[in-house]
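Every protein chain except one is present and positioned as in the full complex.
Then we have chain A:
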């Protein structure tokens, strides 16, 4: 290496290769005899139980009744709307604020947000957003205090492996399990810190 400065990259990789020169460092075979994707049947009741257990409000209705539920939760309030949200999900009673690159301050001043979802995990009570047009930018589900998420029953999978197999790693992903919470005070779970304090999940059949 005479005549040239060694970069940190070369230095670290050189150190690691030297460290692995010891015997017994062959790559390992990974046993995957846990419940893999597709091995567990979906049970919507499990999802409802897990969501409720983590203080999310769950509503089940026909797709045509979504607007009625949104009216109950967010009626007469201002709601951020992602560009691809089905318009018939919004009742006339809400003031829709379309997200055309709204500033953070504007979004923070709005009461709620309505989105679709990419997939949901029954076993953990988790909703995954992938920033598709009916879900929008990550920021719009973060700053308003009420998040209403509309989920089709066929978007529900049983386990975490099922969900990972369905989503695209190259999209920004947000996995949401109940409203914002903390366990930082005496390790007791308290709902409501920085994210939305109210999470409503509407499951349509």
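Descriptive notes on the structure:
What we mean here is this: a residue touches a chain if its C-beta (ideal position, glycine included) is under 8 Å from a C-beta of that chain, and two chains touch if they have at least 3 such contacts; residues count from 1.
One rule holds for everything that comes next: contacts and distances are computed from a predicted model.
Protein name for the hidden chain, per its UniProt entry and selected from "(4Fe-4S)-binding protein", "Metal ABC transporter permease", "Fe-S cluster assembly protein SufB" or "NADH-quinone oxidoreductase subunit K": "(4Fe-4S)-binding protein". Contact with the undisplayed chain is limited, among A:155, A:180 or A:204, to A:180. In the full complex, chain A makes contact with the omitted chain through residues 1, 5-20, 22-37, 50, 54, 101, 104-105, 108, 121, 123-126, 131, 137-139, 142, 160-161, 164-165, 169-196.
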